[in-house]
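In this view, the complex is presented without one of its protein chains, the others remaining in place.
Moving on to chain A:
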Amino acid sequence: MPVEPWQRGGFGLYVHWPFCEAKCPYCDFNSHVTASIDQRRWADALAAEVRRWAEVTPGRVLSSIFFGGGTPSLMTPETVDTVLRAAQDSWTWANDIEITLEANPRSVEAARFRGFAEAGVNRVSLGVQSLREGDLRRLGRLHDVDEARAAFDIARKTFDRVSFDLIYARQGQTREAWRDELSEALDMAADHLSLYQLTIEPGTAFWDRRQAGGLRGLPDEDLGADLFEMTQDICGAAGMPAYEVSNHTRPGAESRHNLVYWRSGDWVGVGPGAHGRVTMDGARRSNAGWLAPGKWLGAAEAGNGDESIEVLTDEDRDAEYLMMGLRLTEGLDVDGLGAVAKDPRFHRSIDELIAQDLLWARDESIGATARGRLLLNAVIAELMPD
């Protein structure tokens, strides 16, 4: 029996904290602005969900934990600690377990960094988003550039590993302006950078604004492609090549937790709207927590916070394996695929995509070329099972 992706992709825990101080106009994540939060209740409910999942996944070795949101840096260190202790009681931890927390780069939250570190967090991912004041305001962020740099410096001293996010392909952004901003970001010596092109998603304030004819000066397809290619070149030259479509690091410093997703490993998801993928008795199950925070909290306290759980079909599993795996520079192992790999049409499509310089194949692996990565949706659509 070959080792299946879930066995070799790592085992992670995702914890969703759904609250923010303000909703950003580009964000379509499950986040809510609430006046007061009962941290104790939330901590206990999250911990209970962790224990519920631990019971059905005995013997697994936890390789990563990720606090996402929302704004998890609004959790108190005590809340983080409660959840981490529950996880520690539940599973054996890998010696080099990676524990990441997403944080806003503000002084208020930086004051808690020490507490997070003491609870066990060893990596933070800062939502810097831009190093330009005007753009920070347009993106609806509550921090300014100096505050972000200060928070970064504190994080650097407090945690083993620090990553930060930038959003580019913004309104009116030129090639030159992005080159300068990106160089400044690289000079800050983070060990990991997430560089996302601005995407206008349905259900966001930006979407409505664009529908109403506003939000001018967004880059067209050609400029977007140029900015992406520039980003690859600049980061590559700085020793921070892309290991995933939007994620850069020096080799060895990849986000282990995110690799679980992209390598189709197993992860437990707890919290409102959190998704998980856990393989039990040979079946890969997909679960999702109730989306509304109040609804989830009540359900979790009553014993189960999930709105749904279902077994993925072979087709769904293959589709996700392709969709996630091709995002990685390392590509994916074809032997991790099920039925789709037995379809001759799949192999014909691969040959065609290779001929068009969109895919490469090496031994048992396939991956997207530089050109293919920019057209990844179209490439995946070619390969996905019907």
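The rule is simple: a residue touches a chain if its C-beta (ideal position, glycine included) is under 8 Å from a C-beta of that chain, and two chains touch if they have at least 3 such contacts; residues count from 1.
The rule is simple: contacts and distances are computed from a predicted model.
Going by its UniProt record, the hidden chain of the complex is named "Elongation factor 4" among "Elongation factor 4", "Cytochrome c biogenesis protein", "NADH-quinone oxidoreductase subunit L" or "Molybdopterin-synthase adenylyltransferase". Touching the chain that is not shown, out of A:Ala103, A:Ala274, A:Leu337 or A:Ile350: A:Ala274 (per the contact rule at the top). Residue A:Asp316 is the one among A:Glu21, A:Glu301, A:Asp316 or A:Asp343 that touches the chain not shown. Where chain A meets the missing chain, the touching residues are 14, 16, 68, 196-199, 221-222, 224-225, 228, 245-246, 258, 260-261, 267, 269, 273-277, 286, 288, 316, 319-320, 323-324, 327, 352, 356, 358, 373-381, 384, 386.
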